[in-house]
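As you look at this complex, bear in mind that one protein chain is not there, while each of the others sits in place.
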Amino acid sequence: MDIGDCYVGWATDEDIRTRGASGGLVTAMLAAALEKGLVEAVVVLKKLGEFEAVPIVTSDPEEVKAAAGSMHSVPIVLSRYLDYGTKVALPAKPCDARATIEQAKRQQVDIDTTYIVGLNCGGTMHPAVTRKMLETVYKLDPEEIAGEEIDKGKLIFETKDGEEHAIKIDELEEEGYGRRESCQYCAVNIPTMADIACGNWGVVGDLAGKGTFVEINTEKGIKILQNAIDAGAVEITPADDKGKAIRAKVDGAMMKVAAAADEKYLAPIEGSHLDYYMNALADCINCGACKAVCPVCACGEGAKCTEFSSAADTYKMSLFHLVRFVHLMDSCIGCGQCTDVCPVDISLTHIYQRFARPMQEEFEYKPGMDMTTPPFFGVDLLEEGE
Amino acid sequence: MAEHDLYHLKKLITTPLYENYNLVNERRTIMESEEPRIGVFVCECGVNIGGYLDTQAVADYALTLPNVVHTKVNKFTCADSGQAEIQAGIKEHNLNRVVVASCTPRTHEPTFRACCKEAGVNPYQFEFVNIRDQCSWIHMWDWEGATAKAKDLVRMGVARSRLLEPLEESSVPVDQNVLVIGAGVAGMQAAIDFGDMGYNVYLVEKEPSIGGRMARFDKVFPTNDCSICILGPKMVEVARNKNINIMSYSEVTDVDGFVGNFEVTVLHKPRYLDTDICTGCGACQEVCPVELPSEFNENFGIRKAIYIPFPQAVPMRAVLDKDNCIGCKACEKACEAGAIRYDQEPIYEKLKVGVITVAVGMDAFDPLPHNNYGYGLYDNVITTMEFERLLNAAGPTGGHVVRPSDAVEPITVGFINCVGSRDVNENIYCSGGVCCMFSIKNAQLLKEKRPETNHYIFYMDIRSTMRGFEEAYNRARDLGVKFIRGKPVEITEKENGNIIVRVEDTLKGEIANVELDLLVLGTGLVPNEGISEMGSILKLPRSADGFLTELHPKLAPVDTTTDGVFVAGCAAGPRDIAYATAHGSATAGRATRLLSVGSAPIMGITARIDEDKCVVCGVCVDKCPYGVFEIVGTNGDRRINVVEALCKGCGTCVTACPTGALEQSHFKNDQVLAQVRNVFQYGGE
Amino acid sequence: MNENIFTTVCPGCSIACGMYVREKDDGTIDIDWRKDAVVNAGKLCRFGVRLSANLKNATSRVDGNEVEFSDAVTAAGKAIGDGAAFVSVGNTTCEEHLALMKLAESKGAVVNTGMGAFASIPAECHPTMGVGVPLDAIESAKKIVLFIDPYEQYPLLVRRILAAKKNGATVTAVGWKAVSLADENKTIDPANYGSELALDSDSVIIAEINPSTDPDRVMVLLNLAKATGAAIMFMKPFVNAVGCDLASKKTEQKSLDQIIAEINDGKIKTLVCLDSDLIEIMPDETAVREALGKLDNLIVITSRASAITDVAKIVVATEPLYKKAGTVVNAEGRVLVGSGDGTDGIDAVGTLIGQPADLFTELNSAVLATLGIDVVDERVVPAYEKPEYGAMDANPTADAVETALVYAGGPFFWNGIVDDNDFVEMNLDMVTANSLLKGIPVKITSDKGEVVIKYKVSDVAPGVVLSNVKLPMTTGMATSVTVSR
Partner (left out) sequence: MAEATATGTTSEEWQPKIVMFCCNWCSYGGADSAGMGRFQQPPTVRVIRVMCSGRMDPMFILNAFLEGADGVLFSGCHIGDCHYVNGNYKATIKYKFLKAMVNELGLEDERLKLDWISASEGERYANVVTEFTEQIKKVGPSPLKPEGVV
């Protein structure tokens, strides 16, 4: 097994294979990592509502197996749950993986003891928005939903009676439903930065729906998969070129969609930027949630953005935001968390991205894709020919 | 492999070092308990301030600011009378903060700090407001504007002083051993002075012998005495000095630690023979079949693969050039002492020293890359250093100056000055008259040796600045050396090897074509090739010219920005032998201040960390040029260890720290922000 | 390593935002965002975000000494005799409140929710005063009148009002401080509300009832709503104020001021407080401390360590709200349950009144009965009866003072927590008129004393010094003061 190899794999355990999405490979791999002592803990997505799962840490393989089945969750801020150096494996959407890598750069996570099992992602949906969409657009009772998937540009809900209800995503998103805004313009669908990238794209033939396509990205990737194979938890077979091609095609299509959304949401600001930003932030109630959830912010309670700005400041904008803008210019991965938790519905991710994009392009630096030092932490700019 | 060893060794050195110096980390700040009581003293500086803005109005305004309990306008605050008024104010009003609005902290801060200290106010709770250089002197015709600005500046200063914390300057012990890097004339002088004062000196020289550049000169200006004749005895004196430990053919590869406590790693390059047994008899080089160009002789003449650097070498030991050794073992047979050791490995030695003198010297400018004046193209264009060796009785030609093309003794010889100096395409600086005097001296020496010869010196200006130089210049003129003021524009070679120099004689204002048998380039001085590495090892900044920067060009010419490290000789710029020797002694003098007291002060404005806030993200570790920070501990209990004694107080780490856990004492975030936040005010006063 | 996750509501105010509390092996807690929550879609204000930092659990005490829970209960049993007074403002579940009522009844007393307005306004108004309108209804209103500052007092209303604006609503704010999201900010004489505000049945009035609210102000608004047909919603500072109010019998209810007065008159010798810290809740802190000092027995049943637990004779410490079993009813009348299963408070009372262990089930069904529902579904707001009521003549007292320090309220204020609310606000004129220095704290003086505190320049009414933090030198929700450098 080598870096760059692609396989299709599945869980040997029938129960996991049937319950888990596309063959339960990920679940089986995580459980095996725990059972064989490759890791001390695994992050699983505990289902707490019809449309909501939260990441929790467990050392119990049974709990891992129980969590089988793909669920959306918020980006995982690993360091919030675990001490540095804990041997851990986590299932990770591209943004989870990127967040984890950015935390590793800030010494909050030890990348050498962290196995990132990447999952393809076409975007996630906000539970509350999803419910509203089901009631108003699909005219379905949210409690009746059995499963969901995205296929050929359509968002398909399966109800408990086995019926499938499909609507074009574009239409939904036109009306402000569907995926989170940040997901709509996110162009990273395959977690190439993770140790191993898994997903159902590119699984063809009779394995379709029963197997997971995996690409090995690192030595750790080899370790965790080999460990599962040795444990007899999973079986794999080399992926064929047709599969690879299809996977690449899907990815390409998603990127085009993302590019379009980018044009739409991040179109240049008309008129005064300052007014735009002052209005956008006018309702801020200084709750600090955006910082608390930010996966690339390593700071604790005390941080420059909070320590030196106060609700008592008589400013036209809050120093808190301006300092955070600077700190995130090179590091914002656009995960969408800040927008999610903002109590006054400020589209924060959108704003951070507006500041981050030009900087990240100028430095040709894409946060979370590898362990490159963020430019702001750099020591010498002149190397880049100032 | 060796690289790995070195790395491993560094670890061995650094790890204990930091833990040993808790006394440094434990330096405490007395937390402010009492309410600030601030006194503001506004200086008139005669009319320098008082003449251009309303000092009394500034003082009155200051009194309306919170925590200001006393203000006074002084005629001259820095005068004894002014200082007396400050001290009286402190006593009378029980002040715990003092703000002086006068000139610049760069010159007067020490004065007022001392004044406050005497009166019982912590010197770090003194704040300086500059209303002269930044107000009265630059707004001389704007009375209102200057007064208003002065009030703002005072308000900012008061706001800052409110937050100033008392700091204690601590000190660290100073190890009594000394490191001198480079055994040229400057380094040797430093070593001798240190040694004579009774301190143990490690004198590290990368060449197989000490002596440096001077050992290669024939005679030295302006007195024209034989270079090796005066240097030789000095070299022997170094060797004989009980306190000097010569480490020849060795290099400093790493320096850790801080003033008084440097941990130095020295690489002893293998000579492939046992220096304790070798007698320097030279039998080995007699039998060695490998012939190579002799570096000592500027590649004129030959040396063997195993050789003794030069007749007066110290230590008088052979060295085997393994790269060119063919392994015939002839030398081993020839060596009666049986000193040859083909299997020698490099040795890394760890030294602990308190102070360091850097005297890594210079190189002569190399005209080859740009073929300046045809050098490298025409055989009969040579450099001064090459000429020196030809002239030298112990040189390759036994003192006969011959031209390379046909070994004929030249009749007409030309010298071009400022080659590679005062030249926008090479180095803009002047090499301090050194090359002027070289040419003059060499022309003169050859003329004296062979009166039939003619000499031309092409110069831009003659810089005969030091004592006896002008006389030497005149002597050369009297001898008939022709001086042509002009920078040669074209050099051509005739088939007989003669060189034609085309030059405008700017005094006569006419173009001259001078045919020469030999052309000598008066090459300037450039920084030693190893200087950039030495700079980074010692964390010393370098100036645009590439030489090391002294702490102050006039007032601290041998000190550097790194406490406990001093610079001597040409490492800090082109200079002649006398100057370099004086510098060598000067470093010994400066360094002894620390050695004799046995302790070195650590200034107060260093970085501090609040471990409750710190999340150990490690940004500071890379940002710090002095290696103040390191991550210690594992997993849960990881923390940043701060070695304040290494800190120079630039505060860059504080800027980088995202959490605000790092603070620079006396320049804390809220102290600077206090100034920012007092630039503006609401409505009227 | 494993984590416990509790689904619960934020104890900050009567919006009762849904949230998660993560509990690690070592007992440390951290909050998480419950995006599936119908009330707030997972969003939290600063109070919720910083809950884990500010939440301090109480410890059982008798005469200042730490004791076992059971011992504290026994001690309480001895101390609580006839003539004891009971207070529960609504910081706990309906079930616990009901339990306390059982205890009170057994001593021939009632449980006071302490809302003076309820005590002195006719009963037929109470349903309207109690349960407001669904938050979604705010979003679809055509006109919204705010008698509160949503940013400071009820931050999670802001997004609802903003949504309403997107849907074309106009927003008018009537208050001390200009509300930036309002289309117009007014200060109106209550007599002219009707004429100035031009409301109709598509309008929503949002106001607040807290223990110190002047009943006349409430009546004026009730009249306004009645006259215009506008919907009206009274927010409450306590998470389950509505639930406790619904569960309570209103007869003989006393306002907190009355209770303090009766303590001072020696009528009340024993006071039982259920998750109600009078020192924090009442504006005149010193007066309250004085009064409490005169009691023979101050018994506090609470989950939170706070000012009152330091002075109480007996502290019966119960589990924090996120661990409690039981129901909470928020300002819209929505019934919410968490995933906790703790019943300390109820067990305590159970022991005191000699009830069987399984008191909770009984109380729980009683609660559901009162609410007229069989099962709790947080996504459905039960239908509430809101009887007609007659117009009342009300003349709210205006504070006629030169400069008044006014309390804005807000979660941190009502919980006596100093967070980022440690400053006062006044307008630029007042700042320049008193030649205050920028960045230098202001001195505020009342005849009770002075404080030096940070200030912020903002668009507040002339003569008003607005405070979000409790200051020691105040005499009520508004205090006459002077400011100086």
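To keep things simple, chains are lettered A, B and C as they appear, and every chain counts its residues starting from 1.
Methods note: a contact is a pair of C-beta atoms (placed from the backbone, for glycine too) under 8 Å apart; a residue touches a chain by one contact, two chains touch by 3 or more.
On a predicted model such as this, the values are computed, not experimentally measured, just so you know.
**Student:** Taking the complete complex into account, tell me which visible chains touch the one left out.
**Tutor:** By the stated touch criterion, the chain not on view contacts A, B, C.
**Student:** Out of B:Met156, B:Ile457, B:Leu518 or B:Val616, which is the one that touches the chain we can't see?
**Tutor:** Only one of B:Met156, B:Ile457, B:Leu518 or B:Val616 touches the chain omitted from view, namely B:Met156.
**Student:** Which residue among B:Arg162, B:Lys613 or B:Lys648 touches the omitted chain?
**Tutor:** Only one listed residue reaches the unshown chain, and that is B:Lys648.
**Student:** Can you say which of B:Phe76, B:Phe300, B:Tyr348 or B:Phe667 touches the chain missing from this structure?
**Tutor:** In the complete complex, the chain left out is touched by residue B:Phe667.
**Student:** Sort through B:His70, B:Arg97, B:Arg113 or B:His139 and give me the one touching the missing partner chain.
**Tutor:** B:His139
**Student:** If the hidden chain were put back, which residues of chain A would touch it?
**Tutor:** Spelled out for chain A, the touching residues are 272-277, 304, 308, 313-317, 319, 322-323, 325-326, 329-330, 354-355, 358-359, 362, 375-376, 378-382, 386.
**Student:** What is the set of chain B residues that contact the non-displayed chain in the whole complex?
**Tutor:** 51-52, 104-107, 130, 132-135, 137-146, 148-149, 152-153, 156, 539, 541-544, 549, 561, 605, 623, 625-626, 648-652, 654-656, 664, 667, 669, 672-673, 675-677, 679-683
**Student:** With the missing chain put back, which residues of chain C would touch it? List them for me.
**Tutor:** Counting over the whole complex, chain C touches the hidden chain at residues 428, 431-432, 438, 457.
Basically, only the chains that are shown with their structure count from here on.
**Student:** At what distance in angstrom does the C-alpha mean of chain C lie from that of chain A?
**Tutor:** 39
**Student:** Report the inter-centroid distance (CA atoms only) between chain B and chain C in whole Å.
**Tutor:** Roughly 71 Å separates the two chain centres.
**Student:** Looking at the complex, which residues from chain B come into contact with chain C?
**Tutor:** Touch residues, chain B against chain C: 65-66, 159, 674, 677-678, 680-685.
**Student:** How about chain C: which of its residues touch chain B in the complex?
**Tutor:** 428, 431-432, 435-440, 457, 485
**Student:** Could you please specify the touching residues of chain B with respect to chain A in the complex?
**Tutor:** Interface residues on chain B, with respect to chain A: 610, 612-613, 615-619, 622-623, 631, 634-636, 638, 656-661, 669-670, 673.
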